[in-house]
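So, subunit A:
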Amino acid sequence: ACGSESTSAGSRGEPQSGGTLTIALPNYPEEGLNPHLGGAIGPTQVLRNSFDSLVAADYDESFHPWLAESWTISEDGLVYEFKLRNDVTFHDGEKFDAAAVKANFDLVIDGQYAPAVKNSTFRTLKSAEVVDDYTVRLTQSEPAADFLHTLSSLQGAIVSPKSLKSGIRDSGGVGLAGTGPFILTRVVPGQELDFEKYKDYKWPPGTAHHQGAAYLDKLVVKYAPEPSVRAGLLSSGEVDAIAAVAPNDVPLFKDAEGFQYEYKGSNVAPTSLYFNTTSGPTKDVRVRKALQNGADVDALVKAVLKDNAERAWGIVQPQSKFYDKKVESAYGNDVDLANKLLDEAGWTGKNGEGIRTSTAGEPLVVRLIATEPVPTLKTILEGYQAQLRQNIGVNVDLQFRDEGTVDKVRETNAYELFPRSVGGVYPGVVLDKVYSSTGAINGPKLTDPQVDGWLDAARYATDEKVVKENFDKVAQYALIDQVTTLPLYTDRSSVAAKSTVHDITYFIDPPRGLLNGWAYNTWIEQ
Partner candidate 1 sequence: MASANPTLAPAPGVIATRKVSARLPFGVVVSLLYLAVLTLAVVAPGLLATQDPLFSDVTRALLPPSLHNPLGTDHLGRDVLTRIIHGARYSLFIGVASTVLGVAVGVVLGLVAGASHRLVNEGISRFFDVIGAFPDLLFALMLITFTGPGTWNLIFAIGIASAPRYGRIVRAETLRVKESEYVAQARLTLTSGVRNAVKHILPNALGTVPILATLGVGTAILGAAGLSFLGFGPEPPQPEWGSMLSEARSDLRVAWWAGFFPGLFITLTVIAVSVVGRHLQLRFERRREA
Partner candidate 2 sequence: MTAPLLSRDGDATRLPDQAADTLVTIRGLKVSFDGVRRLDGTHHHVVDDVDLTVTRGKILAVVGESGSGKSVTARTLVGLAGTGARVTARRFDMFGEDVTNYTERDWRRLRGRRVGFVLQDALTSLDPLKTIEQEIAEGLDPTLSKTGRAERVTELLAAVGIPEPQERRRQYPHQLSGGQRQRALIASAIAGDPGLLIADEPTTALDVTIQAQILELIAGMARQGRGVILISHDLSVVANLADEVLVMHEGRIVESGPVRQVIDTPSHDYTRQLIAAVPGAHSRGRRLALESAPRVTTRTAPLSDRPAVVEVNGVGKWYRARGGREFRAAEQVSFVVRPGEIVGLVGESGSGKSTVAKIVTGLLRPDAGEVVVAGTEWSSSRTRRAHLGLVQLIAQDSLGSFDPRYTVREIIAETVRLRIRDRRQRNRRIAELLDLVRLPADTIDRLPRHLSGGQRQRVSIARALGCEPRVLVCDEPVSALDVSVQAQILDLVDDLRAHTDAALLFISHDIGVIHHLADTVLVMHRGRIVERGAAHEVFTNPTDDYTRSLISAVPVL
């Protein structure tokens, strides 16, 4: 389902070795250069070039061997046993073995090292044991459907235990050794990362297109936060490739002579607008439904975000096997209906600015609290805001606050609308966070035992069909019956490059569609 258009990667000629690839990315990994700590998403992903994980995920959410040759999962889903490759050496010459893996996971679940990671991504991991030199056993406290996803992510990367004992453990950087196809050789904080080919590399993931060392001799990653600057850098030939192409810059490269443009959709949950069911006007389901129908989100996403995002319809990703196509166009963009609903809900007046008022004369204002404006989200929200005002006379009070304030606002229930793309790869985890009464990011503020029931049922089901049935019920509830959610769009990661660069889609990481600039498969026509 992920749209890959234009010239297909690697179609022209035999891959050639050698050369330096310079790529411009938007944001430098300010959180540091330690793969464990850098967060599940975001700029740290570029470290994928240096760090391998035990397993590799593919777009279809199937898993492939990587540092682990094979693995078994116990019946109860608690014990994972990995058979490791025995020919792997860290960049610093250390041997990769079960002890190294154990050392990594022991550290990760130690609260001191990475409390945030321990409490979220690895919350279910209980212990790691060495079975023999090349066999390691990971035990969980409760079954977690997304554990392999976790292991395949950058946070599951295996770092040389020796370098983990050095002073740069927390901040990362040159010297923190992984097993990846490239070695980080130079760091200019905030500006540039240089990688060199790891000549002895011969353990690519099962998803890779070739074997042995990477094609490129060098990979230079530069950072340019301004989209127009990035576009300029590529057009003027200063860099070979850029990522995160601004929607309006796409025509500069897509189908343009000498350039290519690629994008991949993300498998992370769609960015959605959650309606608070416990505060203000949105307590009324009719108002919520009006808010869901009052804007033509479809047109907005297409016109404004262009190739940068795809309209989202469901509460799970379209790429997911749990996605149900029938949600598409099942709701939304019915302005008449929205107006009728608001009339019914008692918002019949109009004030001087064209905003609906209650019989008591109060204007219909809904507070929308968003974090730090990401350009895409900001644009869509602004467009949504404008449409609601024009179409149905609702004043959306758009506020951008920092993460901490947003948390506080959610705690104090001082909002009606809350946009978020909830992190997590496995849909169950995401839905839990959003809709369960104990969910960490329960934007709609639901406390419906019925919903909790469906979510539990999905969690403990082993049969995928049962899981899907329950997900569908939640979807029906959230989108149609109780109208707690308006899915907006799914992010796409985009890259553009000179046409001499081949296989640039691998800069985008499956299955999340995250940008990581993974250059193992990439080669340059000499």
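Regarding candidate selection, all candidates are chains of the complex that A comes from, given by their letters.
Basically, contacts are C-beta pairs under 8 Å (C-beta built on N, C-alpha and C of every residue); 3 or more make two chains touch, one makes a residue touch a chain; residues count from 1.
This one's a predicted model, so the numbers in the text were calculated from it and none came from an experiment.
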Every option in 1 or 2 belongs to the complex, but the one touching subunit A is number 1
Of all residues in subunit A, those that touch candidate 1 in their complex: 226-228, 231-232, 246, 248-249, 251-252, 299-300, 303-304, 372-373, 375, 378-379, 381-383, 385-387, 389-390, 398-402, 405
